[in-house]
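Only one protein chain is missing from this complex, and each of the others stays in its spot.
Lettered A, B and C in written order, each chain numbered from 1.
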C-alpha cells in the first residue's frame, strides 16, 4: 500500500544511517583503529532497508559477513554496534564477536556470520520455530550471490519449501563473490530461477531501488505470515567498496563501478522523494545532518567504552 | 542408432545378471552369510544397464550405497563382487570394503559409497580429469532421488556446469529415500527440473524401459564427450525390495508395489524383444539359464575364497 | 527397577521430555512413522504427531543448522543424525554455529539443542558406518559430550541433556541398543559431568565408556579370577569431564589403562592420559597404557573388524603387563 511521507523519510534516513555508518567504519579501519576483517554494505542499503521495514517484534533475520546494514535496518543500537566493531566491552557482543558476528537476540537478529551460507539453515530454524510456536512471525534470510552456490542454500530452500515455513530468502546479488563475478560462478542469468527447483516462487527486483525492494518484500512477508510458505527474492545490486576493506578490486573496471554508482540507491531515492514532493532538498539535508551526528556520537561512545576485562575471556562459553 | 540383435540380447543378459545377482545376495543375506548393510537394485536394472552400455575404457562412473547394478553394468567381475560382499580375500576390495564400498579402479568404477550424495563431487572430479587430460572420457554419476536434496548435488551440478565438464548425472528416482516418499522430501514433480538452476538440460525418462534409458544416455554421453557439457537425466523407477534387506516397507502399499512390478523392466524387455522378433522365448530362457549358472559359480567362488589374513588389517592405509 | 534395553530407555527419555516440555521436538531422517533407522523413536510419531516428530529430507546441514536456529529462537530441538560417521557433512553447523553462537554473541543467546547420533562398530558396517568420532567434538568449546554405556545412564543423561541450555552431542552406541539393564522407575535425571565407578577395585584403574565399558567389565571379571582387582571408571560424560573421580581412583591403584573403541591416535584417550600425566603424575607408579583401534579405517570383513575393535583379551593382556 502507498507509503506516507514519514515512512518514506524513514526509509531514506535508514539508508543514510547505513551509508554514514559504513563510511565511518571504513575511515577508522583505514586508520588502523578497527581490527580484523570488515565487509561494507555501501551501495546495497536499499535491500536491507526495504526488506526490514516490514518486520515485527517476533520476526527474525539471518545475515552474512556483510551484516552491518542488516543490523541497522533491523534497529540495532548504532552505539553498541560501533562499540562492537571497535572491540569494546559495551559492544552488542561485549567485543567478543566483532564485525563478522555482530548480533542482537532482542531484535531476533541471528547475527552476521563468518561462514558464507551458514545463515540459511539458521533462518529455516527460526522460521520453523515461528510456525511451531504459532507466533505469526517470519524469518528473513539475507545472503549473497556466491553463497547461493553453497550446499546450505540448496538444503535450506528445499527444507523450507517441504515444511512450508515462513521464510523469505533475500538474495543480494551484487555481482561478485570476492573476485568471482556472478557470470563466472553461476551459469544462469537470475538466481531467482533457482526457486523453481524447490517449488517456491522466485522473483527479481532492482536492489538499488528501495521502493521496489519494499514492495516485493511486503508481499512476500505478508504471504509467508499468512502461511503461504517461503519465497526467494533476488535483489540485483552492487557493492561500491571492495569485498573487504583493503581490497584493490583488480577484478572489476572503473566503468562498471561508475555505472553502478550512477544507480546509487541514496541519491536515487532522495531525488524520487523530491520529485514526488515528499521532501524538499532542505529536509533531505536535515536528515543527513542528523544522521551524521548520530554516527559521530556512536564513535564517541565506542571510544569511551572500556576494553573487555580479561576475566571475560572464558565467560559465555556455556550457559548454566 | 538402432540396435542389432546381439546388442539387444546383451542388454537383456546384463539386466538378468543384475537381477539374479541381487536375488542371490538377498538369499544369502537372509541366511546370515552376508554381514552388514545390503541395498539391492532389484527393479532398477534398466537404468545402469541402459546407461553403462555407452561407456568406453577411459570413462568413469560414480555410484551409491545401492551399487551392485552399476558395478555389474560397468563390467566388474561377478566372482570378485560376490567374494567382496561375502567379505573374502579375493573380493574386489580384498574384503575390506563390502557391499557399500565395492569398487574397481581398472574399470573407472569410483565405488559404491556409504555417504549419500558423496559420489557427485567424485564424478565431477573424474569429469574434470578427463577434460584436463583430454582423454575424451566422460563421467557418469548415479544418485538417488533423496540424494538430490543434499548440498553435494547442488555444488556438484553447479561446478560441472560452470566448468562445462563431461559429466552425465543420472538420477535414479525410485520414489523413496528409505521411508520418505519423493512427494514428501521434495516439493517438485520432476528432479530433472533442478537442472535449470545450473543452466544445464534436464530430461525425464522411463527408468523401467531399458531402451528409453539407452537412447537418452546415448545422446547425453555423446554430447558430453563432444564438449557439450553436463546434463541431468532423471529415470523414474522403483525398488522392489526394501531400502535395505530386512526392511519391512511399512511406508508403502502392496498396490503401489504391484503396480510397479507390472512394469518390471525384465519381463517388459523380454516381451519387447519377442514382439520385435529379436528373440524367441527359448532364447530368453537360454540366457536366463546361462546367467543363473554364472551366479551360482560366483557364490562357489566366494565360498572357496579364504577370509582375509589378519595381517591385512593395517595394510592399504597409505600408499608408498 | 525394571529391565529395559538401552534403546527403550532412550525412547522413554524422549517421550518423557516431550510430554514435559512442548518446546521439545525431534527432527531427523525416517524418525517418524518409520521409527528411526534403529527403531529408537518407535511410537513417538503416533504419540506426538508429525508436528513434533518430523521426518526430514536428506539434508544433514539443514537438519543441524535449522535446529541451531530453532534453539536460539526458543525451542529445544533433538535432532537425530543416523550415523556419527555423517558428522562430516554437518559439522560446520555444529562447531562454528551451535557451539560458538553464545560466546560470539557475548552470552546473549542460548542453544539448547541435543544432537543424537549412533556411533560404533561391530556389525560389518564398514568404514563409513562404524566410527566413533567423539574426539572431534570434545575439542570444540561450547559443546557438551555424552556417551552413555547403560540403559539407566542413557535415560537419565538424555533427559538432563534435553533440559540443558547448551548444545549437547549425545553419542549412542549401535551395539548397545539391544542391551538390557536395570532402569529406575519413574522420573529421574543424571547430572551431566559426573563419572560413575562401575566396578570397584584396588589394583588398577580401567577407564572405559560406551560399549567398551562392558568389555572392560568382562575383562575385570576375568582378571579377578586371576587375583587382579580392577576398578572400572565410566566417565559417562566426556565434556565437561569429571577429573576428581578418575584421579581418586588412580591415587588408589597407581595404574591407569584407558580404553576406547575410537582410533587410538588422536582419540579422547590421549587427552585423558595427558591430563593425568600433567595433574596426577605423582599418583602413577607405572606408565599410562591406552587401548584403541589401530590407525586404519574400519574394515568390512567380520574377521578383520573383530581384530580391529578392542576386545576383552587385549584389555586383560594390557592389565597383566602392569604386573
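Definition applied: a contact is a pair of C-beta atoms (placed from the backbone, for glycine too) under 8 Å apart; a residue touches a chain by one contact, two chains touch by 3 or more.
Everything numeric in this text was worked out from a predicted model, so none of it was measured.
*Asks:* Looking beyond the chains shown, say which of C:141, C:178 or C:191 touches the absent one.
*Replies:* With C:141, C:178 or C:191 as choices, the missing chain is touched by C:141.
*Asks:* Using the touch definition up top, pick the residue from C:127, C:250 or C:309 that touches the left-out chain.
*Replies:* Per the contact definition at the top, the residue touching the missing chain is C:127.
*Asks:* Check each of B:52, B:71 or B:92 against the chain that is not shown and name the one that touches it.
*Replies:* B:92
*Asks:* Taking the full complex into account, what residues of subunit B touch the chain not shown?
*Replies:* Missing-chain contacts on subunit B: residues 60, 62, 91-97, 101, 103-106, 108, 110-111, 113-115, 118, 120-126, 128-130, 132-133, 139, 151-152, 154-156, 158-159, 162-163, 315-320.
*Asks:* Name, in rising order, the residues on subunit C that touch the hidden chain in the full complex.
*Replies:* 85-89, 91-96, 99-100, 103-104, 126-128, 135-136, 138-142, 239, 262-263, 265-279, 281-282, 286-290, 294-297, 299
*Asks:* Hey, which subunit A residues sit against the chain that's not shown?
*Replies:* 35-37, 87-88, 93, 95-101, 113-117, 146-147, 149-151, 177-180, 184-186, 250-251, 307-308, 310, 312-314, 317
As a convention for this text, only the chains that are shown with their structure count from here on.
*Asks:* Mapping chain-to-chain touches, which pattern fits: line, ring, star, complete or other?
*Replies:* Shape = complete; every chain linked to every other.
*Asks:* So, comparing C-alpha centroids, which chain is the farthest one from subunit B?
*Replies:* Farthest chain from subunit B, going by C-alpha centroids: A.
*Asks:* Measuring centre to centre with CA averages, how many angstrom lie between subunit A and subunit B?
*Replies:* A distance of 45 Å separates the two centres.
*Asks:* Approximately how many whole Å separate the CA-defined centres of subunit A and subunit C?
*Replies:* Whole-Å distance between the two chain centres: 40.
*Asks:* Taking the mean of the C-alpha atoms as each chain's centre, how many Å separate subunit B from subunit C?
*Replies:* Spacing between the chain centres: roughly 36 Å.
*Asks:* Multi-chain contacts in subunit A: which residues touch at least two other chains?
*Replies:* Each of 151-152, 154-155, 158, 162 in subunit A touches at least two other chains.
*Asks:* Going through subunit C residue by residue, note those that touch at least 2 other chains and give them in order.
*Replies:* 57, 59-61 - these are the residues of subunit C that touch more than one other chain.
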